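Of the protein chains in this complex, one is absent; all others appear in place.
Labels run A and B following the written order; every chain starts at residue 1.
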Amino acid sequence: MRKRMSESETTVQSGRGFWRDKALWRSRWLRSGGFLCRKGARLLLLLLGVSAAAFFLVSLSPVDPLQTNVGQAALGSMSQEQIARLRSYWGADTPPLQGYAAWLRGALSGDLGTSLLYRRPVLSVMGEKLKNSLWLTAAAWLLSGAGGFALGTLAGAKQGTQADRVITGAALLLSGTPAFFLALLLLSVFSVQLGWLPVGLSVPIGMAAEQVGLGHRLVHAVLPGLCLSLSGMPNILLQVREKMLQVMESDFVLFARARGDSWRAVAVRHGLRNVALPALTLQFASVGEILGGSVLVEQVFSYPGLGQAAVTAGLGGDVPLLLGITVASASLVFCGNLMADVLYGIVDPRMRKAGGLL
Amino acid sequence: MQTAQDHQPLLAVEDLTIRFLQYGRGLRRRELAPLQHVTLGADRGQMTAVVGASGSGKSLLAHAVMGILPYNAQVLGRMYFDGGPLDAQRIEALRGREIALIPQGVSWLDPLMNVGRQLQNGDRSPQRKALCTKALQRYGLSEETQKLYPFQLSGGMARRVLMASAVVEAPRLIIADEPTPGLPAVTARRVLSHLRQLSQEGAAVLLITHDLELAAQTADRIAVMYEGTIVEQVEAEAFQTGEGLSHPYSQALFDAMPGHDGFLKLKGR
Partner (left out) sequence: MKTRQRDNCQRDNRRAKTLAGIVLICVLLFAISAAGMLWKEEALVADFSEKNLPPCGAHWFGTDFMGRDMLVRTVTGLSLSIRLGVLTALVSAAFAAVLGIGAAVLGRAADAVVSWLIDLMLGIPHILLLILISYGLGKGFFGVAAGIALTHWTSLARLLRGEVLQLAESRFVQMARKLGHGPGYIARIHMLPHLLPQLFTGLILLFSHAVLHEASITFLGFGLAPEQPAIGIILSESMQYLSMGYWWLGLFPGGLLVLVILLFFWLGRSVCALLDPASAHL
């Protein structure tokens, strides 16, 4: 009697689960449209805020772009008319509100203006720089994530051992090392002292564009890539380790051990599984950090990417380019966070079965 | 030889003390000893209940026997299993096979792993799968249950899954740590009857609970825990009649049980 009762209870449970799943699948697809619309609106609002804040910040600047880029001596030898023309070229005489309205109008029609330093449309400058940066940053992003995850889980599972101490110590040391100093060190060891790798740039100096092969590009990207990966790793590593420690102290790990699992089996079967989700979020949230790191690293290696362009634009008062890069990197960061949300919904069974975000 | 084994219970705990070192704010530190000089036995074919208020250290006793105390715990005293000393190495070899734990609740299951995989413990052989299915069936859980994740289990189902996890292999000692809180009375009684059945099949069952009433109804022997130590271990009948209870705490517990509480005594006077 009792047994029959409990059996019927479970079939009801699972039956309901089955139907619930099916209904959820439908509503999930309906809802996913709404989800994307909502996120899209948020992105637009964010970009609006970012561009407005950036624009007004830059327009506050007491830095005179003419002084910086034309130079005092050259200005002195110019006629008033020439100076006036230059002033309007550098946008020094437009009121900020008007300037922003003009920029926004252009941006909405897909025109981010003309870079003042490169004298080309901002989009084409950014496209060219991004082509150089993209593979470098993407590779560094993946490497730092993979390395951080692997070493972080290892250190967390072996808390207190020699391996943990070495890994954590190295990560702490690395997290206290500015990316540009790491770049300087790598450069002086591998390029200057050992002479194994080129000193800078993305292609050999003086080589015609059509002669540059993939090999050349790879050799030039090794050090910046390594540096960027290393500087992005400690953050993920230390947080993954922390998470792993939490998991290894959880009740379900105790229970797994009580069921006779060895420490290693517990770490692999339950530890990795439970750390993977937060690690995924961390990984996608680290897009901004890698982009920020690339600014410093590209500067040291004179690598002609987006990060270096940002520095050049900032130092030279090239407002349209600086704005373009800011908006582009804010979009990238946003997409990273969005991807984390979406993947979380797909990977976590709790979110998946409950309909998740999508 | 056989007599020697008969006289010693399957699990014997002697003079067990567990200490922790804790830090307060600043440089202050203090030592806690949640368990002190605990002596306890659990025998084959019997259900022994450890009864005490929450915070009296009952769960630590279970964790000590399973060898899953936190790393900063300090364990003093002796434990024996089946006549031989139960040290860390032996616990590791025995747990999951000869000694099984039924934990408190669903938080003891990995939230990201389905029930079937957790019961299989990484062993995906058909034999193991068959054992798991059988264990689940024993508690009225269908094959479908194996595909569920812990968050999809109802309270009663979770309890049965945890129970099933203990009997995938045939353990000789089963420690159930607070298996009833939060359950409706009917379900709680059913859980205890399942445990009772396991003891009737020959296993030693150590039930850890704060519910004296339920324990007195189902267990064979009752060990009363008070402030980190076992004040006495008596036959369960003692709590029906009130006779043979020597410690004031157990007498107070007895008086507080419904049916024979203080009112009757007052009336007598």
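Here is the rule we go by: a contact is a pair of C-beta atoms (placed from the backbone, for glycine too) under 8 Å apart; a residue touches a chain by one contact, two chains touch by 3 or more.
Here the structure is a predicted model, which is why all the values come from computation and not from measurement.
Residue-wise, the contact with the chain that is not shown comes from B:74, picked out of B:74, B:154, B:193 or B:251. Among A:44, A:84, A:102 or A:172, only A:172 touches the chain that is left out of the view. Although one chain is not displayed, chain A still touches it through residues 46, 49-50, 53-54, 56-63, 172-173, 175-181, 184-185, 187-188, 192-193, 199, 288-289, 291-293, 295-296, 299-300, 310-311, 314-315, 317, 322, 325-326, 329-330, 333-334.
One rule holds for everything that comes next: only the chains that are shown with their structure count from here on.
On the chain A side of its complex with chain B, the touching residues are 2-3, 5-7, 9-11, 13-14, 17, 249-252, 254-261, 265, 269-270, 273-274, 277, 348-350, 353.
Only residues 63, 66-68, 70, 92, 95-97, 100-101, 103-104, 107-114, 118, 121-122, 139-142, 144-145, 148-149, 151-152, 154, 156-157, 160, 165, 190 of chain B touch chain A when the two sit together in their complex.
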